[in-house]
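Of the protein chains in this complex, all but one are displayed in their positions.
On to chain A.
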Amino acid sequence: MSYHYNEAFENPDYHFSETLEIDRRRSSQKNLFPHQSPYDSSLHVSSGEHSGRGQNYPLAVRMASMRHGSEYSRDLPRVNVLSRSPYGKSTDNLSFEPEPELALSLPSTSHLLDRPDTRGISAVSEEEKLVGDLASMSTSERIKAIQKMPENMKKKREIRNKVLKEITEKSRRGRAQLSCCTQWLQGPALSFRRFGNSLAEYFHLLRLWHGTLKIIGAEFGTSVLSYFIFLKWLLTFNLFSFLINFGFITIPQFFAAEPNNVSFTGLELFTGAGYFQQTVLYYGFYTNATISKIKNGPSYNMQLAYIFTVGIYFAICFLILLLSMAKSFCRNFINPQTYSGNAIRLLCTWDFNITNEKAVKLKQKNLSTQIKEDLMEVNREVLNLSVRERLVRIVIHLVSWAASLGTAVAACAGVYFLSINNAKLFVNWHKNDLESQAATLLLPIVTSLLNTFIPLFYSWLGHLERFQTPGYQIYVTITRIIGTAVCASWGPPEFDIGRNVLELIYVQTLTWIGILFSPLLPGIQMISFSIVFYVKKVSLMMNCQPPRKAWRTAQMMTSFMFLLFFPSFVGVLSVIGVTVWRLKPSEECGPFRGLSSMYAAVSNWIKILEGYTASKWVVWIYSNLITSALFFFILSVLVLIITYLYWQIIEGRKTMAKLLRKQIINEGKDKIFLLEKLRVLQRVKQTPPVLREQGRQSPYSAGGSRGTGFPQAWSSGTGPGSSTSAAEALALALRAREAAQWEDEDYD
């Protein structure tokens, strides 16, 4: 039997490795393929892949195995709680994963113990090891591992071909027959992965606003771009909400719709009342009946559908938000105690997205200005503010706080009283005419005006406070400061990312609150977000200039996600919870008319189910899990225990990171010390023998401070200078380390 895969293999570039597998499987009669055992991504592979491009990553692998026997290991507490693959889900979580860091740090220490002659041999064997490791992984793991290798494409393709060859070799030898279970799973897993791939490709086709985002990023940089990406994310989120509600609630409602008798006047677009009240836009329109088109056919209970759809929607929202927040936190968390200085600004934050010439020049100018300012601040001494100046600062801070809090309280009180009295003063509910409808607009208008002007007032206060810092010492007098803050800022304004993102979060909160009573609100929100996108984009292009200071985008976006989740979403959940459990639904309209609370629909349903023996398990789950406090108590205790465990793990790893950092510093000191010693030896070698006798004493005194045993070893070890072999260097390093540790212990 000839394997077709041979000729397919000759041009592997025409296939994915997956199609090769399909070909292989089809052409074989017996399933003798080993396929991939449950993946086994070892540390060796990870350390191998972090190596230099074109260099020998093998050395890093060798050092990894040496690590276990190295002298340094006894200093480090081994925190082996979760041995996660470095290429698992926490790829970017470098701050909490010591293993990849260790593997990464090893190539540098290997310089000390390098032997040039063994490099060539070890490279080949280590490459074989890498190929072997890759061959034993599952397909998706292998693809990920190859993608992440820091090699050029040719090398990666070579390695991939070798791996595929290895796999086919293995299968030909008929080794390692897996259980039929795993083989049986391979087929569906493969097709699932291909389906996922094609789905991802179609999603990429969507690429909403890709061109616009590219232009915005090119001119204004990543920080402003992050606002628009957040907006796009919220839009897709609302699309998902809309589809769920539309599918499960609105479409069935169309089958039981009542005719709309109200005439359409233009005012509905502003008030939302009138004609729209009798459409699917509002809760009141939905029927409370059980819809069934066909007599005795499948029926659709509207009450249950409504409450379950809204409930499950919020549960899914919760999970999505939790996962995004966790992912964002993972990627962007930095220890707030670490100092971020010039180095990071220089090397890590140049924005490669900016491709507009003017923007690049501007950014370069800003960077040079910032650097100059920093250098000036370093040269200047720390200013001691006089008591009077400090007092003035405190007073200004207090006044700003009082003003902002007072305004907020006043605005809230005003809105509250207006909403209560609005009904009494202006609206006559029985006359459903134009005037009374227009009067209902008063409250929204007032609220919008407050929302527009109060933030402006707050940013003015912020300007006022900012000019008090010593960094702006050119503004000496207070009057000059106030004047500068009051006048319009010179030149075009910058795009205020913080304020805009908070507005988005506010709008999304409103949508969530309203979803219970207006299921299609996400649809309206989508339209509004699209309009906002274009308006903001146009105003950005025409009015704004790129931001001056590098804005810590990643951390701010994390905190915005956090804001979206905690105050916003959790608040909404509480409001909805109270509404569903406690409030009596309207008697005249809506799917819950006549019930004592919305939740009563579910309890009634459960009572009905108790009558049927087939659904006893549903009743059991309901009474013992959902309505029982004990279950939730146990769940909470479990979550708390797991949280505590993870917290302890984090603490342990922080300690380990500190120790490792100390170790690196020590190794650096060792290196410098040894190099110095080697230089001295070289000098000794070059001086004539007579002088050497006399000079013998001086080099050793330099090493005297490093511990008592050292100079003797040195003097005994040196002959006519030929003994500076690497083995001696290793011995010297170990003794130096010992001596340094005695020193540390003395100081502790």
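In this section, a residue touches a chain if its C-beta (ideal position, glycine included) is under 8 Å from a C-beta of that chain, and two chains touch if they have at least 3 such contacts; residues count from 1.
Note that in this section contacts and distances are computed from a predicted model.
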Record-based protein name (UniProt) of the chain missing from this complex, from "Transcription initiation factor TFIID subunit 2", "Calcium and integrin-binding family member 3 isoform B", "Neutral alpha-glucosidase AB" or "Septin": "Calcium and integrin-binding family member 3 isoform B"
Options A:V124, A:I371, A:L583 or A:L625, residue touching the unrepresented chain: A:I371
Selected from A:Q253, A:N301 or A:T553 as touching the chain missing from the view: A:T553
Candidates A:V124, A:I621 or A:I665 - the one touching the absent chain: A:I665
Residues belonging to chain A that touch the chain removed from view: 13-14, 16-17, 50, 52-53, 91-92, 94-95, 100-101, 104-105, 107-108, 143, 146-148, 150, 152-154, 156-157, 160, 197, 200-201, 204-205, 210, 213-214, 217, 222, 226, 331-335, 338-344, 346-357, 360-361, 364-365, 367-368, 371-372, 375, 378, 550, 552-555, 661, 664-665, 667-669, 671-672
